[in-house]
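For this depiction, one protein chain was excluded, whereas all remaining protein chains were kept in their positions.
What follows is subunit A.
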Amino acid sequence: MEMIKAKNIYKSFGELEVLSGVSFNVNQGEAISIIGPSGSGKSTLLRSLIGLEEINSGELYIEGISIKESGKKAYEKMGMVFQGFNLFPHKTVLENLIEAPVVVKGEKKAEAQAKAEELLKKVGLSDKVDSYPAQLSGGQKQRVAIARALAMEPDIMLFDEPTSSLDPELVGEVLTVIRDLAEENITMLIVTHEMGFARDVSDRVFFMDHGKIISDTVPEKIFVNPESERIKSFLTKILSQTNSSH
């Protein structure tokens, strides 16, 4: 089943065109990594998918439903995880998880709570139910943020550089959680600079440059035998950076 279908998406901020005709499809259960240089429009693309940015033109279908016609409804199928976590600081971990299920979906508190505890177990944070975000490490915060998104039972998860603001030693625990999700066949789009992770986990890799997806292919291909000089030089640069920083 086609979970996302984007056709010729354009998006500008004032004079600056950030998405210049982006088209792609994502099937049920696929894990897609989105890579590319800074400013190429990766975040804007994810944000447009979930309605944080309004596209200027093009067509977007989520599970066959057009964003234009359904408005908000299509966005409900998606969850998003941000680079900066964006947990609610005045709520405990548990409260962060049950907030939307109770308030938005009208779930019973006890049910939402049981589900939340299940999710916390899954991300390895059962002992943190009553902690406030400020009491958690970055990696723990991001795992809570993932659990919070999952609590809404989305069909599609969007990750915008989920490990970029983490200390290197905390990256692994978050990637492990995302990896587990990939194995559960939840549909995912992940903007990442973790090339090893992208290679291992994704079914396909999108390479973005100047507001376009210039390569949409399997990881074996892009990492082993990139089709353009542009991609090759980007990968060389980023891999040398990662190696020197570790």
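Here is the rule we use: contacts are C-beta pairs under 8 Å (C-beta built on N, C-alpha and C of every residue); 3 or more make two chains touch, one makes a residue touch a chain; residues count from 1.
Here is the rule we use: contacts and distances are computed from a predicted model.
Per its UniProt entry, the chain excluded from the display bears the name "Amino acid ABC transporter membrane protein, PAAT family", taken from "ABC transport permease subunit MlaE", "Amino acid ABC transporter membrane protein, PAAT family", "Electron transfer flavoprotein subunit alpha/FixB family protein" or "Cytochrome c oxidase subunit 1". Residue-wise, the contact with the chain that is not shown comes from A:Gly51, picked out of A:Gly51, A:Pro162 or A:Pro219. When you scan A:Ala110, A:Ala134 or A:Val224 for touch with the missing chain, the hit is A:Ala134. Although one chain is not drawn, the whole complex shows that of A:Gly79, A:Gly139, A:Pro162 or A:Pro226 it is A:Gly79 that touches it. For subunit A, the list of residues touching the undisplayed chain reads 50-52, 72, 75-76, 78-80, 82, 84-91, 99-100, 103-105, 132-134, 148-149, 152.
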